[in-house]
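As you look at this complex, bear in mind that one protein chain is not there, while each of the others sits in place.
Showing chain A:
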Amino acid sequence: MRYLTDRKRAVGKGASGTGTEHHWWMSASAVALAFMIPTWLYIVGTTLGADQQTVIATFASPFPAILTALIVIVGMQHFAKGTEVWIEDYVHGTAGKALKIAMHSLAYVIMATALYALGKMVFIGLLLGN
């Protein structure tokens, strides 16, 4: 027999098993993204289609580089945690766990690739004397 009461096991958990932590994190990152997205869309939108030197010069400068890094770091975690919600609805058991791991992995690969590209463009920018 267990000595934990039903209430003790249930408090703060809910269907997710982790209480409100996931929802709160999604809300907080959503607010952060909402502030950053419009400006970032403008930077990306006006740089797409430019020649390589302009692209490097743009993303090597402080504001676009830092903003893009923030978008990728916060956005990819928001994406990874967001996919958990539909996976929990439609895919169960081991397949669900595997899919969650795959989605988190994809998000981190994208994040690392973008940060590498940004870092290298900043470095090239320094060499070119921007």
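Assume contacts are C-beta pairs under 8 Å (C-beta built on N, C-alpha and C of every residue); 3 or more make two chains touch, one makes a residue touch a chain; residues count from 1.
Assume contacts and distances are computed from a predicted model.
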Can you tell which of "ABC transporter permease", "Peptidoglycan-associated lipoprotein", "Succinate dehydrogenase cytochrome b556 subunit" or "4Fe-4S dicluster domain-containing protein" UniProt lists for the chain that's not drawn?
-> "Succinate dehydrogenase cytochrome b556 subunit"
Among A:11, A:31 or A:126, choose the residue that contacts the chain missing from this document, as touch is defined above.
-> A:31
Chain A positions in touch with the non-displayed chain are 1-2, 4-6, 9, 27, 30-31, 33-34, 37, 41-42, 44-46, 48-49, 52, 55-56, 59, 68, 72, 75-76, 79, 82-83, 85-86, 89-90, 106, 110, 113-114, 116-118, 120-121, 124
